[in-house]
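Here the complex is missing one protein chain, while the rest keep their positions.
On to subunit A.
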Amino acid sequence: MTTTTTQPSPTRGESTLTAPVAGKRADKVFKGVALAAGVLILVVLAAVSMFLLVQAWPLIGGDQTANSETISTFTGGKAHSFWGYVGPLLFGTVLVAALALVIAFFVSVGIALFISHYAPRRLAAVLSYIVDLLAAIPSVIYGLWGGLVLVPSIYPFWNWVAQYLGWIPLFAGPASNPPRTVATVALVLAIMILPIITSMARDIFQQTPKLLEEAALGLGATKWEMIKLAVLPFGKSGIVSASMLGLGRALGETMAVLMILSPGLKYSFKLLQASQNQTIAANIAAQYPEADSIGVSVLIGTGLVLFVLTFLVNLLARRITEKAGK
């Protein structure tokens, strides 16, 4: 970006000393390959949308009665049109991801503050290392743990919540046992996106100008007041875009949802009851093995909806970061 290509000298061509000895062709080829790799990214994304559209085409241009029959068999006769099918799925996806974000947000900002401002320096280094490692644990293992360890052990807690907070419509009882519910799934997803949000928030918090912090402390602020006055306003946009990325991850998460949630197709906020909602991603993975060609088209159509949704969320995150950068 700041380098210039070798300048041709005025005597070029006359003297063999100033002309490049060799490698001119390699130079051109290399540049071409680099350009091709860059353009390939454009092509691949175009191909993603195109191939998905082509495969989902029977949904729009094909036989509509066959489509609605397929959707009816998928849902046991509950939905007959594509939007009637994808609507509850979209609702479930957003509900689960938003809940996970709400749970993860406060905890991960807390952890990030702990690492950046409270923990002793040596401990903080170890902790940030652990957080980074946790981000790499495969989702199938979170699903396995959620399904076999968390589900049996969390029932008493949800039962308690349903008993004492049951007057809030969200927690309407009775709590299902085993709790293969939206609440449990949201908890597992929250644990999964925790490391992502934490590591980004921590990086931002650590960049807070020392002068701002010292100024706040020098005016007699307590540590928390210092964080409220200097650290949080500085890191605000970073936290927001980190949570957007976490949300994007939670929206597209398949395995943990597939392995824990007992699916349903309702517009329902009953977090503690089983068979209420399902997410798009988990639905694709669950229905895919038994789907015929029209069924696959329908599933790919729902995949496109998910693609657009995560695209918008990521774009929003990028906008926020860009605005903050200016």
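Assume a contact is a pair of C-beta atoms (placed from the backbone, for glycine too) under 8 Å apart; a residue touches a chain by one contact, two chains touch by 3 or more; residues count from 1.
In this text, contacts and distances are computed from a predicted model.
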Per UniProt, what's the omitted chain called: "(2Fe-2S)-binding protein", "Heme exporter protein C", "Nucleoside ABC transporter membrane protein" or "Phosphate transport system permease protein PstA"? "Phosphate transport system permease protein PstA"
Which of A:Q64, A:S81, A:Q163 or A:T222 touches the chain that is not shown? A:T222
Touch criterion as defined above, residue of A:A216, A:M255, A:L272 or A:I320 at the omitted chain: A:M255
Which one touches the absent chain: A:L194, A:A230 or A:L271? A:L194
Please identify, in ascending order, the residues of subunit A that touch the omitted chain? 1-6, 20, 23-24, 26-27, 29-31, 33-42, 44-45, 47-48, 51-52, 54-55, 106-111, 113-114, 118, 132-134, 136-145, 147-150, 191, 194, 222-225, 227, 245, 248, 251-255, 258-259, 281, 284-285, 288-289, 293, 299-300, 303, 306-307, 310-311, 313-315, 318
